[in-house]
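What you see is the complex with one protein chain gone and the rest in place.
All chains are identified by letter, namely A, B and C, in their written order; residue positions are counted from 1 within each chain.
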Amino acid sequence: MTDTIERPGFVERNRPGRAKMKAAIFVEKNRIVLDEKPIPDVGPLDALIRITTTTICGTDVHILKGEYPVEKGLTIGHEPVGIIEKLGSAVEGFAEGQRVIAGAITPSGYSNACLCGCASQDGPRMKHGFKPMGGWRFGNTIDGAQAEYLVVPDAMTNLAPVPEALGDEQVLMCPDIMSTGFAGAESGKVRIGDTVAVFAQGPIGLCATAGARLMGATRIIAVDRVGERLNVARAMGADEVVDFSKVDPVEEILRLTDGRGVDVAIEALGRQETFEAALRVLRPGGTLSSLGVYSSDLKIPLDAFAAGLGDNKIVTSLCPGGKERMRRLMDVVASGRVDARALVTHRFKLDDIEKAYDLFSHQRDGVLKVAITP
Amino acid sequence: MTDTIERPGFVERNRPGRAKMKAAIFVEKNRIVLDEKPIPDVGPLDALIRITTTTICGTDVHILKGEYPVEKGLTIGHEPVGIIEKLGSAVEGFAEGQRVIAGAITPSGYSNACLCGCASQDGPRMKHGFKPMGGWRFGNTIDGAQAEYLVVPDAMTNLAPVPEALGDEQVLMCPDIMSTGFAGAESGKVRIGDTVAVFAQGPIGLCATAGARLMGATRIIAVDRVGERLNVARAMGADEVVDFSKVDPVEEILRLTDGRGVDVAIEALGRQETFEAALRVLRPGGTLSSLGVYSSDLKIPLDAFAAGLGDNKIVTSLCPGGKERMRRLMDVVASGRVDARALVTHRFKLDDIEKAYDLFSHQRDGVLKVAITP
Amino acid sequence: MTDTIERPGFVERNRPGRAKMKAAIFVEKNRIVLDEKPIPDVGPLDALIRITTTTICGTDVHILKGEYPVEKGLTIGHEPVGIIEKLGSAVEGFAEGQRVIAGAITPSGYSNACLCGCASQDGPRMKHGFKPMGGWRFGNTIDGAQAEYLVVPDAMTNLAPVPEALGDEQVLMCPDIMSTGFAGAESGKVRIGDTVAVFAQGPIGLCATAGARLMGATRIIAVDRVGERLNVARAMGADEVVDFSKVDPVEEILRLTDGRGVDVAIEALGRQETFEAALRVLRPGGTLSSLGVYSSDLKIPLDAFAAGLGDNKIVTSLCPGGKERMRRLMDVVASGRVDARALVTHRFKLDDIEKAYDLFSHQRDGVLKVAITP
Partner (left out) sequence: MTDTIERPGFVERNRPGRAKMKAAIFVEKNRIVLDEKPIPDVGPLDALIRITTTTICGTDVHILKGEYPVEKGLTIGHEPVGIIEKLGSAVEGFAEGQRVIAGAITPSGYSNACLCGCASQDGPRMKHGFKPMGGWRFGNTIDGAQAEYLVVPDAMTNLAPVPEALGDEQVLMCPDIMSTGFAGAESGKVRIGDTVAVFAQGPIGLCATAGARLMGATRIIAVDRVGERLNVARAMGADEVVDFSKVDPVEEILRLTDGRGVDVAIEALGRQETFEAALRVLRPGGTLSSLGVYSSDLKIPLDAFAAGLGDNKIVTSLCPGGKERMRRLMDVVASGRVDARALVTHRFKLDDIEKAYDLFSHQRDGVLKVAITP
């Protein structure tokens, strides 16, 4: 269903003797440093973006800790806001100087996966015994956004102009956090009148809460243990909050629903405990929509799975990308339906990105997301 | 989403001093015996059916072995073909003497689950720490079909007249085997041009193969190790067969698909090995449609799950029931699209049902399904 | 797909010598009068409800004007709130004295249509050359809700208990107006980020506007010519309003969308002009979701239909009914997501219902909906 879209050209472009830029580079486990790199070349289908604002994602912390493998020397980051600096020779429909975002996932548009309705999986199936997340290229298989400049591949598919009225921080959550969080509600097929539980209220969980609200759930139960996050959850649309450090969340959710369970449970952390709890609170026929990035095998307890006879679904979603998705998310922001600025709790210069990593990776000071400006 | 539909009346009906019938009764682990019971009363919404043909299901063997708990004294069996003997006082639209089938699962029609598009889960959510299969009542929570007479609850929802041209054995697979097997393809949302792998070619797996064919899959790969079953699989629609006793089925399916994997993998056995293999052969974005009744916890290997980022789905289906489902399945049979008679390999009188259990539970003599006639 | 559910019993029940009640009765074209009738009997599957609040629908005005034919002597009305007075002998799961609503459409639960996912079409296909709206029985094929008492058929399918915290007027819009209006958005499959136009802002159009908002549309354009209705439209979720008495609504909507058109256009009036305008503002691939009750043939202009090549859809919805639908809608009300009380502009005693018809049918005094209390 998928075909290779490897673009070996990206490596060769970083040749010596070229104008330089600053970039946050993965050196080795526990070391991401700000260093210089040549400003990359632009292939015929690419666009070069001058980054104006970017941010750090939990996945970047996985990379930092060596839990998710990337090549040494790679620039990290997949959430770009910027200005088009240069367009590839075959790119039409855009102009240099336009302010744009690009999704964290950059589908080609022309792969079989894209043409089959599965654009995020726009890549080869197997590599070293692991299914790669095909469409995730920035900061994964090509240089990423935590830099002064970024090459956006398949620019006609991926560049989304930012409406003038919206500031950088207003659209900073669109490339990944909102797209992924909303996908949790969308893949769960939330309907008007649904009861939805969202496990973990980090940035993605908070956006899943907002997504469930957007789609018409009438009872949204947000689970976390950090009081401040539960407060933000209420602001994002939760009707009730459950502090799992104080009560058993499964028991509490069953109590709140008179034993019926929830229509959709969204997992937004990536741990066995939350996955299992999400499964246990489902009504017969309910759906577990999983957003977490797991780091070990999962167990499905027989009883929580009704021995396979519960008409339950477990669905996973990789962040949807592409310019149309970005356009729609910016419309959500422009309409005032969701204000994701509440998620930006700290701001750093690119020069201080190592400090930002330190703060963010240790989840200090109530950090939700940081804004990084070159 | 579901509400209780327990019908305590069923127990009281079996009072002494009544006309008797023969029935296959669960006595204790490893003992199902043919014994006498009173012919049951008929409540206002019920119908009493005189069984003309029935069969034994793999689930009945789970009950026999004590792997699935039912009350002692319960009549087993959930696959009835018969004649309406008596209609409840509030039942309209049917006539005594009509030949009918009823699905293995007997939804009420009026529960919230039914009205929410999830009719098979027509029951309470939790009981003794286990999610019951609400809509499965015959031979589970009320007396079943391996008897001379059967009470069909909510008769207006569940009785489906058999077209005159179809013999008992032609429709005997409709109540469970075809309904469940086809549901594997339906829940997997098989599309024209899909590649589908079906793991295990017992009766349900064979019907899943037929269902994938019916829905337009163009490459169907059937997996089993019994040569005769693989032959029947070809007759039911498989394009290729994989004998997992000779090759690693995951490697073989990836080889057959040039490394792309399958769009839909159907699990029809209920074991970790088949569940895991089904997960491993999925393309990114593919769906595992699970039909098996599991008897222990399941493991989801991290790599087979792409760490949660593969846009994969795991969906489970309980046999769809109700008269409209039965009508459609009998239409499939009447159209000649699928001939499930090939699955009936042995025939027994009800008097010999203990022998039938012995043959079937030991899978001797190439048995697929047995026909039992009172 | 559907089978007959005619219940001739209803006629015979109204025999002389019985306790009487007041009811609004269709006498002849342009005459609906308050008169006395016997309190009806209760069949085994029925419930008798003592009406506490009801209302008048635009469809009732069609009946009054002779535009929609019903039998003379029929009690009109299909939007009941009341107290269970008596339960049929086969009804379980409810108690006399419970406060309940029932949907305008009362599916049986057991028809083939119900079991096929099309519960509102729960009736025979053809009658006198016209496809009847099978599931619509109250005030159409059986006596309706504008009376002191109402028989609810198939009570286990149709009675929905009202949460204690909700007043009668809070749930009065659930049986028809909200269910139909929301269905406009649901059948249109509104998605996060969609642009939606809603033509006509009567009670149903206003609820369609609210439904589009509930499902995540980010740009909702409400069209009407009554200023007060456009104001209520804003309160119900419209982002922009178009007064078609001042501008051409097609041109204006294309202007507002930079020529792209809308993803979903909802027709909520039942006229050629609105149907055609809704078609003309669709983007390629967009959906016209039609709620109106038309009274003459419709024309599809060739250009508005892209000669059949626009990947457009035209979908129609009859008000979804059944207790689960009602439960969900009351959840929407209880959650505070939508407050339909703004639609109740006038209140009358049942004794004054003829005055209420006069006001409502002439659309005087800014009336949206009236509350009628026996």
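We take it that contacts are C-beta pairs under 8 Å (C-beta built on N, C-alpha and C of every residue); 3 or more make two chains touch, one makes a residue touch a chain.
All of these numbers come straight from a predicted model, not from anything done at the bench.
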Within the entire complex, the undisplayed chain is in contact with A, B, C
Out of A:52, A:98 or A:112, only one touches the absent chain, namely A:112
Among C:120, C:157, C:179 or C:218, which one touches the chain that has been omitted from the display? C:120
Pick out which of B:66, B:117, B:167 or B:216 touches the chain that's been left out of the picture. B:216
List every residue of chain B that touches the chain not included in the displayed model. 182, 186, 191-193, 195, 211, 214-216, 218-219, 239, 327-329, 331-332, 334-335, 337
Touching residues on chain A - with respect to the absent chain: 1, 3-4, 43-45, 89-90, 93, 108-110, 112, 114-117, 119, 154, 156-157, 322-325, 327
Which parts of chain C are in contact with the chain that was left out? 1-2, 113, 116-118, 120-121, 123, 125-126, 129-134, 136, 254, 259-261, 263, 270, 283-286, 290-303, 305-318
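To be clear about the criterion, only the chains that are shown with their structure count from here on.
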Rounded Å distance, chain A centre to chain C centre (Cα mean): 41
Multi-chain contacts in chain A: which residues touch at least two other chains? none
